[in-house]
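The structure appears right after this line, and notes come after that.
Only one protein chain is missing; all other protein chains are in place.
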Amino acid sequence: MRSEVREALIAKLTALADDEVILAHRNSEWTGHGPILEEDIALANIVQDELGHATLWLGLRQQLDGSDPDRLVFFRDADEYRCCALVELPKGDWAFTMLRQYLFDLYEALWLEAARHSSYQPLADAAQKIIREERFHLQHTHAWVERLGQGTDESNRRLQQALDMQWGYAQQLFVPIPGEELLVAEGMVPDLALIKEGWLEHSTRHLRNAGLKLPVNPGYQPTTRTYHTEHLWSLLAEMQSTARWDAEAEVW
Amino acid sequence: MDTQWPRWEVFKQDTPSKPHQAVGSVHAADPEHALLTARNVFARRPQAVSMWVARADDIHSWTREELLEGFPKVRADASLAPGRYLVFRKTSHKRSMTFVDFVGEVEARSPEEALVQAQATFGDLEALVWWIVPAEKVYRSDPSQETLESWFAPAKDKTYKQQQYYATVGSHVSKHRGGRGVEDEE
Partner (left out) sequence: MPAKYGVPSDPDYNERLAEFEARIKRGEKIEPGDWMPEEYRRQLIRMISQHAHSEVVGMLPEGAWITRAPSLKRKMILVAKVQDEAGHGQYLYHAAETLGIRREAMIEALLTGQAKYSSVFNYPTLTWADVGVIGWLVDGAAIKNQTMLAQCSYGPYSRAMVRICAEETFHHKQGKEMVLLYAKGTPKQRRMAQDAINRWWWPALMMMGPHDKDSPNTEVLVRWGIKTKTNDQVRQEFINEHVPEILEAGLTLPDPHLRYDPSTGNWLHGPINWEEFWQVVKGNGPMNKERLEARRRAHAEGAWVREALEAYAAKKRRTAVAV
C-alpha cells in the first residue's frame, strides 16, 4: 500500500471510530434517565453496538500502525479528535437524541451498504459485520421519528426544533476528509457524494411524512473535522478523567 | 392516568426446531413498536430466531384449577364465521424461565370454543395452563434472512455479557445451586 493511501486510510478509520465513540458517549448519558424503562434498554443496546463499532474501526487502524485503541480514545486531546460536529452536540431532549440517531443511522447504513464492496478486505468485512446491527438501529430510529413527528403537537414541535438545529450539522457527514479522494480512487471507501444523494432522498421523504419541514436556513455546516464545537473539550475531560487520573495503569 | 403504555406478552422462538415460548411482557404503544421493544428486552443474549407479541388484553387464560372449578360457558354463535386461534400450553411445574409453549392452532367461533378444541386436539399431556389468542391479534417478527441477521444474530457476538467470558472462577460459583449462569435452562 502506498504510504499516502495508508495515511489516508488511518485518518478515515479514525474519523469513523471517533464518530462512534462520541455518539455512544452522548447516548450513554441517558442510561437510567430515559422516558420509560423499555427505551433505556433500547438505547443502551445502540450504545453497546456503537462502542463495538469503534473497537472494530480502531482495530483496523491498529493493524496498520500498531496504535492502541484505548490510548487513542482516552489520551488524545480535543484537537486531535476527528469526529464530526453533529455527534458532539449535547443530548438534548428525547426528540433531539432520536432525530440525531436517525440522521446518523441512515447515513451509516447507506455508507456501510456500499463499503461492503471495499477493495480493502478488512474494511469490507467490518462493514459486513456492522451493517447487521445498523439495520436494526435504523428500523428503531425510523419508527421513533415517525411516532414523534405524528404523535402530539408537543412531540412534533420538539422534533422540529431538533431538525432545525441539526440539519446543517448533518451535511458534514458527507464532507470528505483530506486524502479521502485517494481512498475513493482505490475503491477502498464509497464516494460520499453518492451516499448523500440516497440519504437526502430517504431522509427528506421520511421527515416530511413525519410532519416536519426542512429548515429554510440550514444554519452552520461544518466543513472540517479538525475544529470542533465548544462541547468536545468538556466531553473529553469527563470521558477521559479516570484513564488520565492513573495514566500509568496498563490494564483496566 | 396510565402512561406506561399497554402490556404486550412476548413469545420467543429460540431455534427453528423449538416452539415459541412466553418469556414475559413489554410495555409498548403499537404492534411495530412492541416487536422492536421485545427484541431489545428479550433478545439481548442468544438465542432467538423469531418473536411474536400480543396485547395482554387479547389473551384468554385458564389454569387447570380454574377449569376444575367450572368450565367456561362456550358461547359459539353459529352466525359467526370461525376464526383461527393460537394455542399455548404449560405442562410442567419444573422451574423454568419460560411459561407457556405454542402447540398449534384451532378454528373456533369464540375463545371458549377454541379452548374446547384445544383440549381435544392437544390432549397428549395434562395442561396446567392454557392460553388462547386470536390469530389476528398476534404480530410476528419478519422471518426473512435479513431480519434474522440484524435482529437476532448480533447477540451471539456480545460474549462480554456471558459469564464464561470472565476468567476468574471462584469456587463459590460452582457451589451455587441453580445460579449457574447458564443461558437457557432447557
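A and B label the chains in the order they appear, each numbered from 1.
In this text, contacts are C-beta pairs under 8 Å (C-beta built on N, C-alpha and C of every residue); 3 or more make two chains touch, one makes a residue touch a chain.
Note that the coordinates shown come from a computational prediction; the quantities given were computed from them, not determined experimentally.
*Asks:* So one chain is hidden, and I want to know which residue out of A:Lys12, A:Arg82, A:Arg158 or A:Arg225 touches that hidden chain in the complete assembly.
*Replies:* Answering carefully, the residue with contact to the hidden chain is A:Arg158.
*Asks:* Where the complex has a chain not shown, which of A:Asp77, A:Asp93 or A:Glu201 is the residue touching it?
*Replies:* For the chain that is not drawn, the touching residue is A:Asp93.
*Asks:* Just one of B:Thr3, B:Ser79 or B:Gln145 touches the chain that is missing; which is it?
*Replies:* Residue touching the chain left out of view: B:Thr3.
*Asks:* Spell out the interface residues on subunit B facing the chain that's missing from view.
*Replies:* Residues of subunit B in contact with the hidden chain: 1-5, 7, 23-27, 29-30, 33, 41, 44-45, 60-63, 65-66, 90, 93, 95-99, 128-129, 158, 160-163, 165-170, 172-173, 175-185.
*Asks:* Using the touch rule from the top, list residues of subunit A that touch the missing partner.
*Replies:* 21, 24-25, 28-29, 31-41, 44-45, 47-48, 51-52, 54-55, 58, 69-70, 73-74, 93-94, 146-148, 150-152, 154-155, 158, 238-239, 241-243, 245-246, 248-249, 251-252
Here, only the chains that are shown with their structure count from here on.
*Asks:* Could you tell me the distance, in whole angstrom, between the mean C-alpha positions of subunit A and subunit B?
*Replies:* Taking the average C-alpha coordinate of subunit A and of subunit B, the gap between them is 36 Å.
*Asks:* In the complex formed with subunit A, which residues of subunit B make contact?
*Replies:* Residues of subunit B touching subunit A: 4-5, 26-29, 32-33, 36-37, 39-41, 44, 146, 149-151, 153-154, 157-158.
*Asks:* Okay, in this complex, where on subunit A does subunit B touch?
*Replies:* Answer in residue numbers: 36-38, 41-42, 45, 48-49, 52, 132-136, 139-140, 143, 147.
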